[in-house]
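The complex appears here minus one protein chain, its other protein chains still in place.
Showing subunit A:
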Amino acid sequence: MLPGGFSYGDYLRAGAIARFTNIMPAIIKMANAGKPVFGTCNGFQILTEAGLLPGALKRNDNQRFICRTIPLEVVNNQTIFTTQYCSRERIALPIAHADGSYYADEETLDRLEANNQVVFRYAAENPNGSLQNIAGITNERGNVLGMMPHPERAVEAILGSVDGLRLFKSLLENGKVRTEA
C-alpha cells in the first residue's frame, strides 16, 4: 500500500521523484506478478508516475488544496478491492489534495471505460476537474488500484465515515479466497 503524503515535497511533479526510491522496483515486480497494489492520494500519483497506472494527476482546477469529505460512486464492484460494495453504491470518503485532477488523453479514457477500469467517480460534484469525474482507477489486469480519496481515513464511526473499511475487507476476503483456492 502506498499512502498519501507529499513525498519529496511534490518537487517537479507530485510523485515524480518517489518513483526512484529503493522500494519501487519491488513494488513494480509485485504489480507485474499480479499481487494487489493500492495507492491513495500521493500513492496514486506515484503509481501513475511509475507507469503502473495510465494517465496523470495535475493541479486542481481551482488551484486550491481541497480537504473535505465528498460523495463517490462505486462504478466497478468486481475488482479485488471493491467486492464488498454494491454496484453504483454512493459512499462518502475524505479527499485532501492539491494535485488530484485526473488527466488522460481521449484514447486512454476510452480504454479505461471499455475495460471497466474506472472504479470510483466523484458523484455529486467534481472537486478538482478530473476528466469524466474519475476518482480511482485500476490497471488493465485489475490488481493495481489508485485513487485520490482516502478510504483509510473512513474506517471508524468516530472518523465521520466507515465507508472506506469495506475496501480493505474486500482485499482481505479476496486474498483469503485466493489463498484457499
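One rule holds in what follows: contacts are C-beta pairs under 8 Å (C-beta built on N, C-alpha and C of every residue); 3 or more make two chains touch, one makes a residue touch a chain; residues count from 1.
Operating definition for what follows: contacts and distances are computed from a predicted model.
Determine which name in "(Fe-S)-binding protein", "Transcriptional regulator", "[Citrate [pro-3S]-lyase] ligase" or "Phosphoribosylformylglycinamidine synthase subunit PurS" the UniProt entry assigns to the undisplayed chain of the complex.
For the chain not displayed, UniProt's protein name is "Phosphoribosylformylglycinamidine synthase subunit PurS".
Sort through A:N60, A:Q117 or A:N133 and give me the one touching the missing partner chain.
Touches the omitted chain: A:N60.
List every residue of subunit A that touches the chain not included in the displayed model.
12-13, 16, 48-49, 54-56, 58-63, 101, 103-105, 108, 129
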